[in-house]
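Removed from the display is one protein chain of the complex; every other protein chain stays in position.
Each chain carries a letter (A and B) given by its place in the written order, and its residues are counted from 1.
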Amino acid sequence: MTAIVTPASAPVRPELVEGPAAAAQAASTSSARTGLRRVGEVILEVRGISLRFGGVKALTDISFDVREHEVRAIIGPNGAGKSSMLNCINGVYTPQDGSITFRGKTFKHMNSRQVAEMGVARTFQNLALFKGMSVLDNIMTGRNLRMKSNLFQQAIRWGAAEREETRHREAVERIIDFLEIQAYRKTPVGRLPYGLQKRVDLGRALAMEPQVLLLDEPMAGMNVEEKQDMSRFILDVNDEYGTTIVLIEHDMSVVMDISDRVVVLDYGKKIGDGTPDEVRRNPDVISAYLGTSH
Amino acid sequence: MLYRENGQFKTTYRSDQQVFPILQDRVAIGLLLAFAIVFVPFAAPEYLFRAILIPFLILSLAALGLNILVGYCGQISLGTGAFMAVGAYAAYNFQVRIDGMPLIASLLLGGLCATVVGVLFGIPSLRIKGLYLAVATLAAQFFVDWAFLRIRWFTNNSSSGSVNVAGLQVFGIPIDTPVQKYLFCLAFVIVFAVLAKNLVRGHIGREWMAIRDMDVAAAVIGIRPVYAKLTAFAVSSFIVGVAGALWGFVHLGSWEPAAFSIDRSFQLLFMVIIGGLGSIMGSFFGAAFIIVLPILLDNLPYWFGIPIDTALASHLTFMIFGALIVFFLIVEPHGIARLWSTAKEKLRLWPFPH
Partner (left out) sequence: MGFFLETLFGGLMAGMLYSLIALGFVLIFKASGVFNFAQGAIVLFAALAMARFAEWIPKGLGLDSKLLGNLLAFVGAMLVMIAVAWLIERLVLSKLVNQEGITLLMATLGIAYFLDGFGQTLFGSDIYKIDVGLPKDPMFLFESVFQGGVLISKEDLYAAVIAAALVAGLSLFFQKTATGRALRAVADDHQAAQSIGIPLARIWVIVWSVAGFVALVAGIIWGSKLGVQFSLSLVALKALPVVILGGLTSVPGAIIGGLIIGVGEKLSEVYIGPKFGGGIEIWFAYVLALIFLLVRPQGLFGEKIIDRV
């Protein structure tokens, strides 16, 4: 499990984090902080995914893989099926064909809870935040899988449930520090400006301590400064915690800057796969974005 | 100036998480409890207990239960009356058929039976939402209406479905006079309010609210919609069932199925809407409002010297309820509870405007 620790300068407190592997992980991320990203084996692979809604073919025979600790971008014109792809990985949609393999286990279709338990978290293009709750509560929902107290313990609160709540509150506060949204923690999310809501969305996903983080257009609708902040957060997450990032993004400069490899989709089909440089030179990709000249 | 948070720093998460983090709030609640427990029993006239305070307490409890389902988990239910009925009749059966059954045990077991029925009728909610669920809960309401009228076993073979209980006592202390009944109900209300508040601020409460706000995102975080909805139905029905048992045993003494008809369901729904969806305190506001309003309407004309006949008064009550529901839904969907908290926020800044 990936450890959530305070930003680089503060000391690590692995005893507050779940799992004995956490302490080891925390120690090993120090080598990652020197700037050398260790891209590992294939952690997630989709094979032959096809998705149809009635007559509309959203995805046709998509296959690609994602390596551990890398930043993988999915790009393509609007309507190419990028969000649908993420939805398949998450279990929101069930593809008609194909399979998804995560850490060696293959599934024909994913169940949302299973996926969350396996350590895959995501943000949404349209910000699926819980509008009726505060920032703190929204991010706390991300800790839900780890909160084990039963109904009776919670009803009484005093004792086990209170301790568990406090423990997870501490973890969430570290994320709030990381994302620099301390001043807003008690504000209902509906009242926050768009850029801050995006950060809360990210925070909620981070609270799950994911191994793989699926980001659906995390920088949509942001200005240059906000994009810089968000890029910094994404790279920090990848650097410090080793989280694998799968990123849908439209801003080419961001994609070329921060990703290790890129998949290109167009009309539900894969038209490019490789490093940013390779993809940039791919004639199919160029014509998909710019149109062919006759 | 009085309602300042200045100087009240929290140094532990635990103190930040408490129910009333502001000192003035804690003082106010303490005073209110002292007033309710110590002062009212001595000062209030008997009529007040019977007509207002006891119904208020019991219906607040029912509204509390309903609020958990509708306000916190976003599942609409028009069958609350049915669950109250199940609680009441089940408690009756336990009390009457088992010799020496303690009263509190009967009431709680009545609640448990309501839980079972509630979960059963909550199962449709897993596949259907909002508007369709309303019709499904109507099925519960009418079915239960019929069951307690026609199935003789439930009512100890009474032909009209009406039953009665007498001689209530707890550990030898009789629950007979209005003051005793009031304190008995008050104890239940305080205990359940505390338990409910703890649940909604725990992780199950957040699960409920997540399902209410956006169930797809909730599923992606790993929340199981099935578990969340069924626990909401279960907890809600339990509280509503106990309230129903209290209503029959303590307030009415003897009752028939009509006491828990669809009008009761609508009444409770109105309490929750007007009082504030998703707010424990709102349940109390709503109950107070719905109980006091008809009495006001009955008596106000006399105070002003203009007599209205009772039929007209009841029509006017309907009209005002209906208009108020629409008003609140448009202007303040979070009900009186939101108006209250907005007022408190303004009070914090007073005398400054912002």
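One rule holds in what follows: a contact is a pair of C-beta atoms (placed from the backbone, for glycine too) under 8 Å apart; a residue touches a chain by one contact, two chains touch by 3 or more.
All figures in this text were calculated on a predicted structure; none of them were measured in a lab.
Across B:Y72, B:W208, B:F284 or B:F321, the residue that sits in touch with the chain not pictured is B:F321.
Against the chain not displayed here, chain B makes contact via residues 74, 76, 124, 127-128, 130-132, 134-136, 138-139, 142-143, 145-146, 149-152, 216, 262, 266, 269, 273, 311-312, 314-326, 329-330, 333.
What we mean here is this: only the chains that are shown with their structure count from here on.
For this pair, chain A with chain B, the centres built from the Cα atoms lie 41 Å apart.
Of all residues in chain B, those touching chain A in their complex are 12-14, 17, 195-196, 198-199, 202-204, 206-207, 209-210, 212-214, 216-224, 231, 235, 278. Note for the complex: chain A touches chain B at residues 90-92, 112-113, 115-117, 121-122, 124, 128-133, 137, 140-145, 147, 149, 151, 154-157, 161-162, 165-166, 169-170, 173, 204, 208.
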